[in-house]
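Here the complex is missing one protein chain, while the rest keep their positions.
Entry: subunit A
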Amino acid sequence: MSEHTQPVHGDDAHEHDDSGVGAIHATLKGYMTGFALAAILTAIPFWLVMSGAFAKTGPADALILLLAGIQIIVHMVYFLHMNTKSEGGWNMLALVFTIVLVVITLSGSIWIMYHLNSNMMPWTMQDARNQP
């Protein structure tokens, strides 16, 4: 039985070298695409804020965060070579788990502390500035 299955394992094995680096195939095209996208996604929010194009904070915040999110995905795909298959899917699993923890940490902290602040701080910023 082992004789029959040997070729299958042989095919698998020769795709890897000792360093384990063979699994990643970086290409010039991939890096340049990532760089161009990242540059555009960086330039837009900087231009929006520095030119003062936004009068209201709310939509600007949302847009900046959206562009940052897209740029992070661009970095992950083109620079960090993330895909669902690398390392047998364990990379992606760890990433998804981390994203869940990050979202809970960030949104949970900001949400809870915002309510604590509004419930427990009788002072406004104006009061704090005018204190003796």
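One rule holds for everything that comes next: contacts are C-beta pairs under 8 Å (C-beta built on N, C-alpha and C of every residue); 3 or more make two chains touch, one makes a residue touch a chain; residues count from 1.
Here is the rule we go by: contacts and distances are computed from a predicted model.
Student: Absent chain per UniProt: "NADH-quinone oxidoreductase subunit C", "Monosaccharide ABC transporter ATP-binding protein (CUT2 family)", "Cytochrome bo(3) ubiquinol oxidase subunit 3" or "MaoC family dehydratase N-terminal domain-containing protein"?
Tutor: Options "NADH-quinone oxidoreductase subunit C", "Monosaccharide ABC transporter ATP-binding protein (CUT2 family)", "Cytochrome bo(3) ubiquinol oxidase subunit 3" or "MaoC family dehydratase N-terminal domain-containing protein" narrow down to "Cytochrome bo(3) ubiquinol oxidase subunit 3" for the missing chain.
Student: Touching the absent chain: which residues on subunit A qualify?
Tutor: Its contact residues with the unshown chain are 1, 4-5, 8, 12-13, 15-21, 23-24, 26-28, 31-32, 34-35, 38-39, 42, 45-46, 49-50, 54, 57, 60-61, 64-65, 67-68, 71-72, 75-76, 79-80, 85, 87-88, 90-91, 94-95, 97-98, 101-102, 105-106, 108-110, 113-114, 125, 128-129, 131.
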